[in-house]
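The block underneath contains the structure these notes are about, expressed in structure tokens.
One protein chain is absent from this view; the other protein chains keep their places.
Order of writing sets the labels: A, B, C and D. Residues in every chain begin at 1.
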Amino acid sequence: MSARVNEILGWYAHENPGVRANIARLLNHGKLGGTGKLVILPVDQGFEHGPARSFAPNPPAYDPEYHAQLALESGCNAYAAPLGFIEAVAGKYAAEIPLILKINNHEVLHDEKDPMPALTATPRDALRLGCVAIGYTIYPGSAHFRAMYEQLRQVTEEAKAYGLAVVVWSYPRGSTLSKEGETAVDVVAYASHIAAQMGANLIKVKPPTAHIELAEAKKVYEKHAIPIATLTERVRHVVQSTFNGKRIVIFSGGPAKDDEQVFDELRAIRDGGGFGSIIGRNSFQRPKDKALEFLATVMDIYSGKIK
Amino acid sequence: MSARVNEILGWYAHENPGVRANIARLLNHGKLGGTGKLVILPVDQGFEHGPARSFAPNPPAYDPEYHAQLALESGCNAYAAPLGFIEAVAGKYAAEIPLILKINNHEVLHDEKDPMPALTATPRDALRLGCVAIGYTIYPGSAHFRAMYEQLRQVTEEAKAYGLAVVVWSYPRGSTLSKEGETAVDVVAYASHIAAQMGANLIKVKPPTAHIELAEAKKVYEKHAIPIATLTERVRHVVQSTFNGKRIVIFSGGPAKDDEQVFDELRAIRDGGGFGSIIGRNSFQRPKDKALEFLATVMDIYSGKIK
Amino acid sequence: MSARVNEILGWYAHENPGVRANIARLLNHGKLGGTGKLVILPVDQGFEHGPARSFAPNPPAYDPEYHAQLALESGCNAYAAPLGFIEAVAGKYAAEIPLILKINNHEVLHDEKDPMPALTATPRDALRLGCVAIGYTIYPGSAHFRAMYEQLRQVTEEAKAYGLAVVVWSYPRGSTLSKEGETAVDVVAYASHIAAQMGANLIKVKPPTAHIELAEAKKVYEKHAIPIATLTERVRHVVQSTFNGKRIVIFSGGPAKDDEQVFDELRAIRDGGGFGSIIGRNSFQRPKDKALEFLATVMDIYSGKIK
Amino acid sequence: MSARVNEILGWYAHENPGVRANIARLLNHGKLGGTGKLVILPVDQGFEHGPARSFAPNPPAYDPEYHAQLALESGCNAYAAPLGFIEAVAGKYAAEIPLILKINNHEVLHDEKDPMPALTATPRDALRLGCVAIGYTIYPGSAHFRAMYEQLRQVTEEAKAYGLAVVVWSYPRGSTLSKEGETAVDVVAYASHIAAQMGANLIKVKPPTAHIELAEAKKVYEKHAIPIATLTERVRHVVQSTFNGKRIVIFSGGPAKDDEQVFDELRAIRDGGGFGSIIGRNSFQRPKDKALEFLATVMDIYSGKIK
Partner (left out) sequence: MSARVNEILGWYAHENPGVRANIARLLNHGKLGGTGKLVILPVDQGFEHGPARSFAPNPPAYDPEYHAQLALESGCNAYAAPLGFIEAVAGKYAAEIPLILKINNHEVLHDEKDPMPALTATPRDALRLGCVAIGYTIYPGSAHFRAMYEQLRQVTEEAKAYGLAVVVWSYPRGSTLSKEGETAVDVVAYASHIAAQMGANLIKVKPPTAHIELAEAKKVYEKHAIPIATLTERVRHVVQSTFNGKRIVIFSGGPAKDDEQVFDELRAIRDGGGFGSIIGRNSFQRPKDKALEFLATVMDIYSGKIK
């Protein structure tokens, strides 16, 4: 176990050996194993956006096995997906790469301003499928916040009793937040803090913008001149807001975009003390050889090989 | 076991032997047994539309036994119906033909824009009645999506623990979908993908039209020029969208119509890689001798005897 | 056991011996015992309409014992009432006459367009009180249909596990039905079919009128010229719609009215193949001697003594 | 056991020995012990109206012990209160006077037209605190009637299984009732009947006025010339409406008022066959010596010492 992984595990001393071993598996697998940084491949877009929007750009990706294989070959720390996709590959891949079962999912067929995902799998499913963790999305700011937080608490309790780690996707959304507010720095920091307070082991948030959403918060950011001008600063603020850096916070990649933009964003995350990235569409929506090349660069940025 | 059935069962390696045996029973029964194609007789229209609309065109069909006998004589792979109809015949037919218990049902006495069926039976009922599978309807796009998906997850877990297969009717409906959108190709493919992600063994959808409902999806279909001009192409797209063809997707027949239209539709489903049909009203709303003749043709199309 | 009772029990071959014995008890008790016809005395009007509206016309009826005694003396097949009334008499009457515990009830103090009764007793109560069956009301057409059907399914499963028969009051009501539609022939036939699909052993509906409520159904009734001009024809249609006559369907008496009107209605029910009547207010809202006389005529009509 | 108490217990022959013993304890305690009449001291006004409105008129009443002591000294049959107040005194008083745990409560901080109390204690609490009964409030006429009735059914079943008696406060309220209708004679009689149908052992209602609320009921009261001109007649009607007098019906005292008015009301209740009173504010909102004097007169009216 590297010193850095040991240090990180020290923040999770309250967890049972099973949970800590699974956090260690996530930190120790793949090209970034042992560095304390993570790159995870998530493929829930088929459920969240529909199959054509997700896989038509690279049709081999319609196949569930494609993704597990990509995550393995590219040296990702883990592969995360909904039940059907995990069931399709767990028999072959659970011993090869850490699997994260995304146990709740949302779809875009029903439009709603205060969203809440449906629970589509359970910690028991994660257990029988050989996963190391469950993944769960909350939408802080939604009118359904109580139902989500209470469901998260329940699945967290059950998952940890099984020795599974808990990864929380914390995405602010809801009728009293503006669109811009969903990625506002105050809101993202707040959402990350909430996830940590609820017992998340790993927290996934979106890269924050310099916008500040909440009037009461704005006063404080200004009064105390909290530095949020650059993404690096904002990442640093989010990490500090999450138990002073003592929880693993990783950042989503968002929609496919220009590679150099992505790489710059990753540098900022790295330099701000972020622990890594979950990168889906930017990985699997290009041909596999290109994806491997892209992910290699991503990991080199996180390991510091590339400045 | 035919090579094709073995191949199909290979996609369900994550299921327990009980579930796999029951999928095999569905695939191996009747005239199409062993071909990997299925024709299933469903009779839930009495509940869904009312008895007169369903059975007045062919009054012997008011009798529950009529349908089990028709399914058996015609060589269907299975017979699917709600609790009352299955209870009325299971004692005599459960050993003769695979039975599928449709455990949720909707009715038209209460009009609602965001529908959700009522759970009218349980996996335990399916078990005591000697069924091989449960059937469950979801309406992706309904405001009740969470409740349906979570109920589906629960009954799926219970049914599979009993060794029962799970057949999901995935019919998009809801207040934010247009009427045309319910059979739009993007929406049908999406609904089929969702059912697969939730662990369905067999998925039943409606034959998709060339309409595209969702604006974000439209861009992708156009950018990547996904072929959807013919029903054959659209069926192929739906099958691909469902784990790259590695789940059994069958298609509903819809309201009674001209036989030649039906046969053309079946050819398109077959040629697009569809796994078969669920044909209710076109079968039981005509005299029995005509129904046997009709179903013989249907099966000959699927077996390839008729081009 | 009479041949007719044996024939009827044959339709319930899927039920356990306990349930079948209790159906037989209902069919074999009283003056109509063995004929396959039933007359049941129901007294839930105190709950449903209030005590004065129910009992002021014949004040001895305020007393719970009055009704059990009336049902016994008149030779009814059974007595049905809510928990309080049954608890008050079960100790003395459970061995004398089949008791049906009406386990859900509605009241008129709160006006609602989409009604749902409250569950006021349980199958366990029926068991400890020596009842042969539970009674449960559904309102097909109500926005609460899911909750009612699912609750019905649960109590049905529990009741049958105890060997109790299940009697379903199926009364269409709801915001999308017209007042006239509640007794429309298409709607009553539909409501009876739904109850049968949900596993009801006996089904109670209102005598249908010639009105047709649902546009889609109207087309079918006209196209196939389903005979619905007379009450006899309409009863025949409802019975056919209920598993082709293989479930016991009985008819309510409605508000007190002229005796000859009642008797004509009963003749029509009998001649249309109806299995009997539930007659409350027309029985207990007159002096006891008159009630015994009235019920004697009712039973003579069903036995055929009176044409 | 007095003949009258034995007679009353005869109406509860369906209850288990535990419940009957606790009903007997209520009937046999205090100055009215054995007469078949009851005076109960209830103190839930702190929760229902707030502490100052309840106790400021007589500040010693802020202390929980004050009330148990008052009930004991005055010779009340029982003392009824919410969890906190009962917990504060049960250790000392449970062996001295029958305690009734009021297990649901409402407050006036949130105004609502269709009220439902919160369940603030359970039958298990009543058991561990040595109580003889639970108390439960229903608001017939509220849109929440289903939830209240079903919760009442559950706690009743549990309480009786523990041998606890069940006292139901039946207070009509709701958006489709007028303010005047809440104490209308038809509505109070109806509410009392419903409580009896649900298995209540003792029923508490408000003294009814001569107003008739429901149009359908009005016709019946007029047609049958039901006597409701005097409170005595109205009490008689309510008692008759409650299983022909075979359930214990007691009447609330309402807000503090002139003593002579109270005494006249009590005479009317007594003469109409009412079983007693629950008198809170008129008792504890005056100095203790005055309260003892007042309650002595109340009991003398019920015992008949005072005409």
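Keep this in mind: a contact is a pair of C-beta atoms (placed from the backbone, for glycine too) under 8 Å apart; a residue touches a chain by one contact, two chains touch by 3 or more.
Remember, it's a predicted structure, so these values are computed and weren't measured experimentally.
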item: Touched by the hidden chain, restricted to displayed chains; value: A, D
item: Of A:A21, A:L127 or A:A217, the residue in touch with the unshown chain; value: A:A217
item: Residue of D:I8, D:I40, D:L83 or D:I279 in touch with the missing chain, whole complex considered; value: D:L83
item: Residues in chain A touching the chain absent from view; value: 11, 13-14, 114, 140-143, 145-146, 148-150, 153, 157, 172, 174-177, 186-187, 189-191, 193-194, 196-199, 214, 216-217, 220-221, 224, 226, 237, 240-244, 246
item: Chain not shown, touching residues in chain D; value: 46-47, 49-53, 55-57, 59, 62-64, 82-85, 87-88, 90-91, 105, 107-112, 116-122, 124-125, 129
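Just so it is clear, only the chains that are shown with their structure count from here on.
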item: Any chain in contact with chain B as well as chain D; value: C
item: Turn needed to bring chain A onto chain B - CA fit, degrees, nearest 5; value: 70
item: Classification of the chain B:chain C interface as same or different, half of numbers criterion; value: different
item: Identity of the chain that, by mean CA position, is farthest from chain C; value: A
item: Inter-chain centre distance, chain A versus chain D - centres from mean C-alpha coordinates, in Å; value: 58
item: Length of the line joining the C-alpha centres of chain C and chain D, rounded to whole Å; value: 36
item: Chain C: positions in contact with at least two other chains; value: none
item: Topology of the chain contact graph, where touching chains are joined (line, ring, star, complete, other); value: line
